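The complex is shown incomplete by one protein chain, all other protein chains being positioned as in the whole.
So, chain A:
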């Protein structure tokens, strides 16, 4: 019995089966410990899968021994491994730090249910990443979405409820669009397996339904991935969710949908549809550029800390899409690296926000005065992650922006324009991060607020600091994510040929 061979299945099954068991762990703190242990185990599985695919090979797994394309297939390649690291890493870091913050925001009696929903989100997200057929992606997408609605609405803030309702409506429309697209492709090719689909699309005589399907799938997934202008559900959902849920979801939830979008388009459509790479570029690039500029501009004038960072997330999704829309190996590699680095930076920033929220009830910027005296370590971690978000050399964010600029320069005559846009938006990021730094370090504390040095709980602070250090570590030693991103990009472009 070789356990290693079953890792792709275990990656999904471990959190999925643990979720209902966690509900039973009623005694104080046990549910948290159980969920964290499961998350750590998932992370360990993701790491060992990554080590197995580091040399560029793909692990195929047939559920129940039924060979693809008839059985349900799972597959893990470099791109999925990178995504698995992001998802399981974000979930593990958030859960390790979560206990003090969750204890404060969610009543003890409901905590087992909350952690159970958390594991369902985790299992859905990793399921999307490892699934090799279109319909299972839909099912896992719905598992993760339904559970994440529960997580977001789980906090004490009543404004989360209308926000989650909006997310539910838009998320369901997105998933249904995706389902329509998959149905149309199935109608024309008779298969759901992505690799098989790619092979058979070339034989389709009447190509129109496939084009319609491409449209439905792209729009549906763009809705889920919060691509501008389909991002309207993001700011409220991230702002009013419990802080630790924001850490988890902001780091990986929308990126997984973007991952599916990129993978679907490159693996299935681009190889056989004439001029599809051009259509994809012409569709995605304007949206990416608008997203980067508009969302950064919104962030510059936003007064609430969490909402500001949520707007910036929409801009970062724009960067990832921009890299993918260049349709080149280096562009895709920049995209994949940015997926990883942005998760690090934004995860760290929201962790620091969770620390701040420990002392500040109101997270509007003008209420945060004197935070640096009160919570010096938190503020230091915030600044490091903020620098990484801007893309200052020596931090992880710099690596992906550098790659993106390289990719833009090699993309043709309008490359300089793209470089200008990336630079302008980075300057905008300097502005909005500076606004927060100013509030934390230079503003006077609001009246009748006694300044005492009282940091966030050690558990929360340690993880925040660790993520901040990782932002620097991956800025100086970016080999592992780069290697994964490069072989992911090579695989995708090979699929597109």
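Of note:
Definition applied: a contact is a pair of C-beta atoms (placed from the backbone, for glycine too) under 8 Å apart; a residue touches a chain by one contact, two chains touch by 3 or more; residues count from 1.
Note that contacts and distances are computed from a predicted model.
Candidate names were "Cation:proton antiporter subunit C", "Putative membrane protein", "D-methionine transport system permease protein" or "Xanthine dehydrogenase", and the UniProt protein name of the unshown chain is "Cation:proton antiporter subunit C".
When the missing chain is restored to the complex, the residue among A:54, A:113 or A:139 that touches it is A:139.
Of the listed residues A:5, A:24 or A:187, the one in contact with the hidden chain in the full complex is A:187. Listed here are the chain A residues that touch the chain not shown: 135, 138-139, 142, 146, 149-150, 153, 158-159, 161-162, 164-165, 168-169, 172-173, 175-176, 179-180, 183, 186-187, 192.
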